[in-house]
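The full complex has more chains than appear here; those shown keep their coordinates.
As written, the chains take the letters A, B and C, and residue 1 is the first residue of each chain.
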Amino acid sequence: MHIVDGALSVPVLVSGAVLAVVGVFIGLKKMDYDHLPLVGVLASVFFIASYIHLPLGFSSVHLIMNGLLGIILGWVAFPALLVALLLQVIFFGFGGLLVLGVNTVNIALPAVIIYYLCYKGIRHESAKVAAIWGAIGGAGAIIITSVMVAFSLALSGESFVLAAKAVLPAHIPIMIVEGFVSYAAVYLIHTVKPEFITKEKS
Amino acid sequence: MTYSNNPLIKIENLSYAYPRRGAVLKSINFTLHSNERVVINGDNGAGKTTLLHLIVGLKKAKQGDIIGFGEPCKTEKQFNQLRARAGLLFQDPDDQLFCPTVLEDVMFGPLNLGFTKQQAIDKSLQTLKKLGMQGFESRITHQLSGGEKRMITLASVLVMEPQVLILDEPTNALDEKAKMRLLNVLQGLPQAMIIISHDRAFSDQLATRQLHLQDGLLTEPSKSTVAVA
Amino acid sequence: MSQGLEHSLTSWSGQALKHQASWIDAIDARVRVVCSGLFALVVVLSSQFAPTLLGLIAAFVLVKSSKLNIKRTLRRVIAMDLFMLTLICILPFTTPGDVMFSVFGLAASWQGLSHALLITIKANAVLLVLFSLVATMSASTLGHALAHLKVPDKLVHLMLFMVRYLDVISQEYKKMRRAMQARAFVLRTNRHTWKSIGYLFGMLLIRSVERAERISDAMKCRGFCGRYYLNDDMKMGRIDIIFGVCVMCFLILLIGLNIDDLFK
């Protein structure tokens, strides 16, 4: 999911960076100082999600959960994910510095799209229905993310087109797992603390 | 008390150190026989929780042997079998309750052991009833009081029918009434137990043997402060 | 003030790493951040082997002089996403050019290989410089440095909060995960596993949100009313300027190497 430094062409890097700055700017505008602890703590939870490896046949996948993050945070997902990705580069060497913009957009933009798509569904009174929307959001975010990763690669040069084509099928299992996990997570939140998702965000 | 010949759990020369720290446990020896209730106390950070986690294999010891129910445990698979027979109650009940409703949480163990869903439900309801918690099955775990949470975690361990109960500070943050209730329940259980507790009154009433963990050594404090080794 | 603090590399995971002091610690944090940013810019945008290789060598020098634990650093570099590495393995076969060898009728080209190598060198050089210059400061120093570099306050505080609570939440996660394990739970490829992990994740979210509420309350109790203070003031010294100038000269050399090749 993380693209490394040096792979992408300059136009892709620049447009990624510009989009990321715009997204982060909107996110910061929508985030008060009062929300800082909430956003910080949620971003940490998603940081940890990427360390949950689930076995899948002979290999394993790790969770991304950007769909759920988007459902909860909306545009604020941009700054949250930017910081999370920056920490991942510095602490663990996942990704790179100059591609930070592209990586942020690839993960945060789907989150925002899912926010608008599932806004209504996730607030349904029935926990089951809301959970199904959660599953759609979880799986959908992975699809959009992988399409965007594929595009950033394909736009960076002819030689990456095949690789870009490989990205999509490689993400299908992650998509399925993520859908199930998001279903259960939303179901739990809906039964235990519905006001957490149903309350209007200021 | 007459000890049966086969100890339930036997620990030999167990040592443990966290990375970049001094040793937390230094060559611990310990045996648990059936019908025993051993209380271990010790300061904060003495390594009590670490010891319990080592026993059920949640952490792996660098040195020493753990023999559970007559069989030495080394691999994750062996420990997994041990865990089905030695139920561990965590220090903080919140860490243990992760399902939305009480019933689902209690069912989690039996489902892991391979029971069908219907069997798991039946077993769970029975266990809840035995602990006097009938009627709680559709309550939401997160909204229970501290004492109720403790009882549910106990149920979720007992439902797996362990032969040994391992309890990490079960009275933490419980009020007097909840403590008394827990004491009564525990005294009525047939299982052998290892219990960590800072609470004098509680442990005096429950223990058949008391041990003290200090400086990485497990000692018998009451009689002559001699290392059990 | 911030010097002598724990190594930030693993500060969030709660392991008190022994940070080996080196002369790099004496350099102003802002200078280190800016230098690594510019370094990344120049190296990534280089189109030739010579400057990237030089960059990689410089990165090795920095790693050596910041006294990083070599083993841990290597592990982290290798951990660079395996997914991307496989992509790099595909490159020779998808780039047209002089045939190097062919497998099952697929031709691997020299151009593709050199492209793949170039990417690997660039990615590693940038990472190593980041590890040695930026990751050697404590997270709070990094935060203050970013704030002084006019990164928005909210973003900096978001980072500081994350660093602080990553540890608390990952401990909570680990404990819950262990509690599941203690009830004979084994990760498998089935719905029971996914459902349980989903529940675990949801519960972690709820507990974190409640914690966030308590943190806000605790902040209010100490007179917080919407304004943060950053307390590190940073001063540029001689060593900072010398280091900065050296890095600049080196980067200009790298740029020069690129231009030189362009004219040929």
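Here is the rule we use: a contact is a pair of C-beta atoms (placed from the backbone, for glycine too) under 8 Å apart; a residue touches a chain by one contact, two chains touch by 3 or more.
The structure displayed is predicted, hence computed values, not measured ones.
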item: Composition of the entire complex, counting every copy that the file contains; value: A x1, B x2, C x1
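The definition used in the following text is that only the chains that are shown with their structure count from here on.
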item: Which of A-C and A-B has more C-beta pairs touching across its chains; value: A-C
item: Centroid spacing, where centroids are CA-atom means, of chain A and chain B in whole angstrom; value: 39
item: Between chain C and chain A, distance of the C-alpha-averaged centres to the nearest whole Å; value: 19
item: Touching two or more other chains - residues of chain A; value: 187-188, 192-193
item: Multi-chain contact residues (two or more partners), chain B; value: 99-100, 142
item: Chain B-touching residues of chain A, taken from the complex the two chains share; value: 187-188, 191-193
item: Of chain C, residues touching chain A in the complex; value: 8-10, 12, 36-37, 40-41, 43-45, 76-77, 79-81, 83-84, 87-88, 90-91, 93-96, 112, 115, 118-123, 126-127, 130-131, 134-135, 142, 152, 154-155, 157-166, 169-170, 173, 187-189, 191, 193-199, 201-206, 208-209, 211-213, 215-216, 219, 226-228
item: Contact set on chain C toward chain B in their complex; value: 15-18, 172, 175-176, 178-186, 192, 196, 199-200, 203, 206-207
